[in-house]
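Step one of this worksheet: look at the structure below.
Shown here: the complex without one of its protein chains, the others still in place.
Labels A, B and C are assigned to the chains in the order they are written; within every chain, residues are numbered from 1.
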Amino acid sequence: MKSPYFTPLVTLALLLAMLGIGGAVYPGLLSVQVILNLLIDNAFLLVLAIGMSFVILSGGIDLSVGSVLALATMVSAWLLQVAHWPPLAAIGLVLLLGALFGGGMGAMIHYFKLQPFIVTLAGMFLARGLCYLISINSITIDDPLYLAMSQTQLGLLGGFVSPSALIALGMLALAVFLAHFTAFGRGVYAIGGNEQSALMMGLPVARTKVLVYAFSGFCAALAGVLFSFYMLSGYGLHAQGTELDAIAAVVIGGTLLSGGYGYVAGALSGVLVLGTIQTLIAFDGTLSSWWTRIVIGALLFIFCVVQRLMAIGAARRAA
Amino acid sequence: MTAAPAQAASKDKPAPAPAWLLRHPLLRPLAALAVLLLIDLLAIPGFFHLSIKDGHLYGSLVDIVNRAAPLMLAALGMTLVIATRGIDISVGAVVALSGTVAAMLIGGAAQAQTPLGWAMAAAMGAALLCGLWNGVLVASLGLQPIVATLILMVAGRGLAQLLTDGQIVTVYHEPFFFLGGGHVAGLPFSLTVVAVVFAVIALMMRKTALGLFIQAVGINPVAARLAGLKTASLIVFVYVFCAACAGLAGLMISSNIKSADANNAGLLLELDAILAVTLGGTSLAGGKFSLVGSVIGALIIQTLTYTIYALGVPPEVNMVVKSVVVFLVCLSQSAQFKHLFSRARSA
Amino acid sequence: AKALTIGFSQVGAESEWRTANTLSIKDAAKKEGIHLKFADAQQRQENQVKAIRSFIAQRVDVIAFSPVVESGWETVLREAKAANIPVILTDRAVNVTDPSLYVAFIGSDFVEEGRRAGRWLLERAARTPDRTFNIVELQGTVGSAPAIDRKNGFAEVIAANPKLNITRSQTGDFTRAKGKEVMEAFLKAQGKSINVLYAHNDDMAIGAIQAIEEAGLKPGVDILVISIDGVKGAFQAMIAGKMNVTVECSPLLGPQLMAIARDVVAGKPVPKRITTVEGVFPAEVAAKELPNRKY
């Protein structure tokens, strides 16, 4: 655990190895489009994981992101289809609401000294519950802007990507900048390293913590917007359990759940690992539902163990 | 730093002065439970009504404790894991796995294919193996607990389904139903099981140094190792214990519904268990823990669920109600919030 | 000729019904010598979309899937169309503006199932015109299509008789354990005044039956039990006299799917909507019917 610098590299190498082996076994896997599909299909997860990275780096956790994502799809669908708002205004409002929702939880966590797990768990129930209050049915979105975002294919390297994938990558760039080149980002690391010390060193701990959750809420709402580009619908059952995927992506990307160690960019490798595992399974196409689970578990296991062993080895060699 | 006094220490405190009582860490979870029950008393006619049916107690309260039994077990196991700064999200999968193993071995006939005892032992064995697996991944390989247990969370349910080919296995062997549906002295047998598990672990806390060691490892693992604790074995132990509790809960659940449903049994039970532990006042940052608190936490959750059903809340509002109550319970436990409130009142 | 390849994206394995559905498709494919690419989505729409994209990348001949929800399929179906791969839906329909995005839909009509359950109750109630019936409903997962449709279909039909009232309705998440738990609470809250239980699937009904028995009442007699799906367990319960009727919702779509896939590839015209033949099985026919049940 002493070498957080190393883990993302290991992850990347393992990822390439996994794709290489997959390509050898399943023809067609190593096509440009399949790789780009990883980005297209996981754009929303990447955005979620980015927000989650900040929360985890600060030593917290946010279980509400999957539900906030669903709520964001639901609210945008409702605003567009029922209230007939212009799409940009709807998106703006949804992003704002997401940030407020997250910030509200952050404020509860900080000012009332509540545990992040429990507050965001309640937030998770609340956001999903609010979806059902809007409608228990799914609402189809037929707004032209959304349709365009959904169907535009931007050519790249002989394949194509969706605008959402680019937005997610842009968000990643922004997040890396935030984490490494702004006082806010460094404050997040400091708080994750030792909150008491951060306070003693005069960091604005309260503001940073609230902002971290607000940022995560914002990311979840943005992921919701991307998700509704992807699915063209708002639905209370969207993205169930995605919070766990986001956490797993962040942790696999080399960030310590106890806070303070890791890189935001690791989220990308984590998301790609999860995506690759799914792609491998889809390409295999012979697994029953239960074998699918077992194989996902096994691949995760192999991946984590190899990653860990290599990190231990590297630490030994460095010593 | 206002943590619960250690189990052993609380025994020897001086006579319970009211001030001490008011500061007792279990006061707030208990108060939350009492308020929920009060709401039930006022809003649901006959809520506290108990009658004797077929020689055993029958009523809402019995239902609540009976339903809460698996959750209480899972929460007890989870408490120790959390005390070591870990987390176990594979609880639900272990529940599914143990129930399935037992049901498969007993088989779908009135006569058990495998003797009941063996079947249950095999199921518990499977659960213990799961715990060992988790513990070794965390303690020896140093994987982060959440990923280490994520592996089993995904794969465990798959294994259970593999055993049953995705079918629900219905059990017709009567004696099996006793664990989850039987009665002893008019009370649900499941309650006895929980009481025994609780007594055993509480006794271990009192008679051995386990509690001290677990707390030490949870608060400062480096210092604990330097003081000569077997940190790795302790960590393996808590995961094994947690899985054992989950395994027992799995048997209880499948015995209660007389079948094993690999896909749905114990779904999201880990979240409820963690919620129960935190509601009971144990911090997820590890260290001080309260077993009684976790049991109370489980009762709060089950009472809440039951209240939602009994009040006739429309299902689409369930989640909102649940979240609001959880928020309120949390806030009621926050000293800072009380401070704010009393300031607002005095102003 | 080269073997036909079908890519099939299944919702998951959340119930016996679904498992039977999967099995039927796998068996049918094997029997027909069709190469089946199977992907399990673990109840998540995004996973289905991913699977469909991978089918497109692998250039399968036909894509079939049971959509998790109706909405949100435009984009990926367009991609399939652009790649000239025909799409067949099973079990549930989708909501798309351009109907040419899929060639056919085979499956049940959840609203109709709800209606059938309602009609059975209407007839039953007609036998005792003076009696009022208090109905409790165990819904499926909140927001899921079968839960919404089965609720609406049932409510639509029983509205014809003012003596039929739904007094309580709560979700049981389609599972036995929840069905039992919720029914327990209903029984405590309402006791003997419950006359009818309407469950959105057999599993919840089976769980609820246990709760009714434990409350000292006779399921099927004191409380009429109506449910949907028609799995074996339901037939056994009916034979034991604990359930009154189950409305069939057949998962055995495999053979039909394979036949249509062949036709589509061969360029033959196929009907856009193919409803499976499904029955209503009251307790009286249960014993006779049980040996014929495949799931």
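Points worth noting:
Assume contacts are C-beta pairs under 8 Å (C-beta built on N, C-alpha and C of every residue); 3 or more make two chains touch, one makes a residue touch a chain.
Note that in this section contacts and distances are computed from a predicted model.
Within the choices "PduH protein", "Dihydroorotate oxidase B, electron transfer subunit", "Sugar ABC transporter ATP-binding protein" or "Cytochrome c biogenesis heme-transporting ATPase CcmA", the name that UniProt assigns to the complex's undisplayed chain is "Sugar ABC transporter ATP-binding protein".
All shown chains touched by the missing chain in the whole complex, by label: A, B.
Among A:W78, A:F125 or A:Y189, the one in contact with the hidden chain is A:Y189. Residue in contact with the omitted chain (choice from B:I168, B:L229 or B:V326): B:L229.
Remark: the omitted chain is touched by one listed residue; of B:S51, B:T208 or B:Q336 this is B:T208.
For chain B, the residues touching the absent chain in the complete assembly are 1, 3, 5-6, 8-9, 11-12, 207-210, 212-213, 215-216, 219-220, 222-230, 287-288.
In the full complex, the hidden chain is touched by chain A at residues 2, 177, 180-183, 186-187, 189-190, 192-194, 196-204, 260-261, 319.
Everything that follows uses one rule, which is that only the chains that are shown with their structure count from here on.
The greatest centre-to-centre distance from chain A, using averaged C-alpha positions, is reached by C. Two chain pairs are in question, B-C and A-C; the one with more C-beta pairs in contact is A-C. In chain A, the residues touching two or more other chains are 132, 136, 288-290, 292-293. Each of residues 12-13, 19, 22, 142-143 in chain C touches at least two other chains.
In the complex of the two chains, the chain B residues touching chain C come out as 44, 46-47, 53-54, 58-60, 63, 67, 161, 165-168, 170, 181, 253, 256-259, 261, 263-265, 267, 305-306, 309-310, 312-316, 318. Partner chain A is touched in their complex by these residues of chain B: 85, 89, 137, 141-148, 150-152, 154-162, 166, 271, 274-275, 278-279, 283-284, 316-324, 326-327, 330-331, 333-337. Put simply, chain C touches chain A in their complex at residues 7, 10, 12-13, 19, 22, 36-40, 42-47, 49-51, 53-55, 57-59, 68-72, 74-75, 78, 95, 97, 141-144, 148.
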